[in-house]
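Below you'll find the structure, written out as structure tokens, and then a few comments.
The complex appears here without one of its protein chains, the remainder shown in place.
For clarity, chains are labelled A and B in written order, and residue numbers in each chain start from 1.
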Amino acid sequence: MQTSVASPAGAPAAPQPPPGRKRRSSGGIGGRSTWFLLLPSLLPVVLFSVYPLLNGIWLGFTDAKAGFDVQYRFNGLENYRQLFQDNLFWQSFKIGLIWAFSVTILQFLLALGLALLLNAGLRLQWLVRPLALVPWAMPSVIVAILWKLIYAPDGGILNAALQGLNITDRNINWLGDFSMALPAVIVVGVWAGMPQTTIALLAGLQNVSADLHEAAALDGAGAWTRFRTVTWPAIRPVVVAITSLDFVWNFNSFGLVYVLTEGGPGGRTMLPMLFAYNAAFQSGNFGYASALGNAMVVVVLAIMGVYLWRQMRQSQ
Amino acid sequence: MTRTRIARSSLMLGSTAAALTLLAGCVSGSGSGSGGESPAPSSLAADQKVSLTFSTYAFQDATVKATEDIVASWNAANPNIQVTVQKVDPNSVHDKLVTQFAGKQAPDIIHDEAADIAGFSRQGNLADLSSLIPADLKQQVPQSVWDSVTYGGKITAVPTIAQVYTVFANTDLLKAAGVAVPTADAPWTWDAMHANANKLTKGGTSGFAWGLKSPTAGIMSTSLGFDGTFVTGDEAKPKISITDKELAVPSLLRKMLQDKSMAADSTSLSGTDTLKGFYAGKYAMVMAGNYVATQIQEEAPDGFNWTMLPLLKGTNQHQASNPQTLSVARQSKYPAQAAQFIAYYMQAKNLAAIAQGDSLIPVTKPAADLVAKNVGDANGWPAMLAAADQLVDAPWNKADQFPDWKENYATPAYQKFLAGEIDEAGLTKELTDGWKS
């Protein structure tokens, strides 16, 4: 705390270098130094990430299958021809999009609210700050089990609470009901992802200029106007970064839902990643599973592209 | 027993991995060495030390302890063949093995279950133990159980302990309703169970409950009691056939759900989630794997009286043989020594300790006798131990496409059927079409 107080955040009047050494470049950076800055990250990526990733993508164009001494070969677009006719996959793809969009949007709205509250200098901070991190601190194994207990139709606390408050008079089968299961797992998904979004936004809020806020307030701007004109533009890059990351992560997640419902009932919570996992680890269709992965990359990348492009245009 | 994540056979990315290794331009490191036809029992110098790895998913405290004891006593008696234990949770065995086989780093001795090793066997990742199993051990296990671990003529695993689906009954509630507990000589038929469930259904009590969140394993296994074999023909590529025999169990369940003698909620619970309602008298009888007996003993309230009933009878009392197993990786350098350890593990005293910890049925006669002596005739155990004779080979477990069909078609179809979304014709269609696709 001491150190951060001492460091004049944002104060441009940092100690001056010897005079007379004026730099040409201001915002941009030159070629050689760029590579120098990139090198430490580039090394592990090239060594450990590029190869497995390219390999995974490549397998999507082969007939790789499980087997001890089975050879596999390039089969062009055969996997994709099959994929287009795979109704089960597209059904799960639809579920995956509903899941990813709902979770990401809800997560963002709730986390933004929480981050603003945490930044507003209220009492009870000592309690809320650590609580905001609970979903993170709790091991994922236990997250799913706890929520299963909460949702349980027999002896579940949620049903007990709702009945105690006279909201319902019967046990609701949250995870087993055909129409209730997806919303129920979405709530868990939102809960589990709250910390990352809250923390990211809270960090973003630290650089919102207090001066501007002050000035706007003196001009008589209401809270909403101040948020829109001062806070939002300042945190916008962070918002874009975290929402896009959340979306990708949510689309990619399946562990939580797997433990909660195993994709059931009747396939209502079968996320596409779960589908790809089944194809690879269960059925041994490694080539086909990779093709599913590639298809997901293309679609999600397209969604991201549109989103990022629009954000970039709006910010200009 | 059927584990949530594991009850899937198949997969091996062996070829992929081999090719990957080439692509990576790296030479495979040391480790367990690469595969090849299972070598003849190695002739080792008398003083050469061999170390074996043994991965186990034992998770009940008593079973973990029993496993550790077996390994410790083996290591003490065999200074030249040392076994080290690797632990894995029951829901991750399959995933870990898939990766380990692909990377040629599988443990020498592998604890898994029959349904799961079907795929590994077919893909040639497990050693053929036919010639390594001692003759007396061969005789102690029923042939029908050996059949369930024989793939394409090769025995790739030694069966250890098995489960059956059985009815647990609250004996106080049965007494109050004037329902007599059946004996092993005169077991209930499914219809008798239905009739008695009706008698037991009153007030807040449902006569019967079955945690069918993952419905496929339980329904298919019990369908064998009506001779429902689901598939016919070739071992690896059979044809599916859904007849009245295969529909008998689900139809009966549907009837019970309709007349409320079976609790509707229970169909979406997992196998052990019905127990709370069982203790509380909400369910008079629950169907579950007999292994839940351990859990009941641990957590049932004092004074709760219960028993396991003899297996329900359709046209017979058959259920699917899907025992836990011990296998040897084909890439192991010391299959003979590994088989020696397995034989030691299978000794009556050892296997009995393992079985009792898990409340499962040892598949060898001597171990079953020992367990019988230890547990006496409380809670219906004698009938359970006799059930080993009712275990028959489940042909679908050996079909290539079974794991895929089970996950993507059978499970959703049964869930929809039990929830009343589709009828018998719809179920038949989804099961059949799914197999063909």
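Convention: contacts are C-beta pairs under 8 Å (C-beta built on N, C-alpha and C of every residue); 3 or more make two chains touch, one makes a residue touch a chain.
We adopt the following convention: contacts and distances are computed from a predicted model.
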| item | value |
| --- | --- |
| Hidden subunit of the complex - UniProt protein name among "Acyl carrier protein", "Carbohydrate ABC transporter permease", "Protein ImuA" or "DsbE family thiol:disulfide interchange protein" | "Carbohydrate ABC transporter permease" |
| Residue among B:T67, B:T160 or B:S214 touching the omitted chain | B:S214 |
| Which residue of B:N75, B:S144, B:T171 or B:Q295 touches the chain not shown here | B:Q295 |
| Sole contact to the chain not displayed, among A:L131, A:L162 or A:M180 | A:L131 |
| Where the unshown chain meets chain B, residue by residue | 1-4, 13, 16-17, 20-21, 24, 26-29, 31, 53, 55, 59-61, 85-92, 95-96, 98-100, 102-105, 107, 211, 213-214, 270-273, 275-277, 279-280, 282, 289, 291-292, 295, 298-302 |
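Going forward, only the chains that are shown with their structure count from here on.
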| item | value |
| --- | --- |
| Residues of chain A that touch chain B when the two form their complex | 51, 55, 59, 64-72, 88, 152-155, 171, 173, 175-178, 258, 262-267, 270, 278-286 |
| Interface residues, chain B side, partner chain A - complex | 4-5, 8, 10-16, 18-20, 23-24, 35, 94-95, 98, 119, 123-125, 213-214, 265, 267-269, 273-274, 276-277, 282, 330, 401, 403-404, 407-408, 411-413, 415-416, 419, 421 |
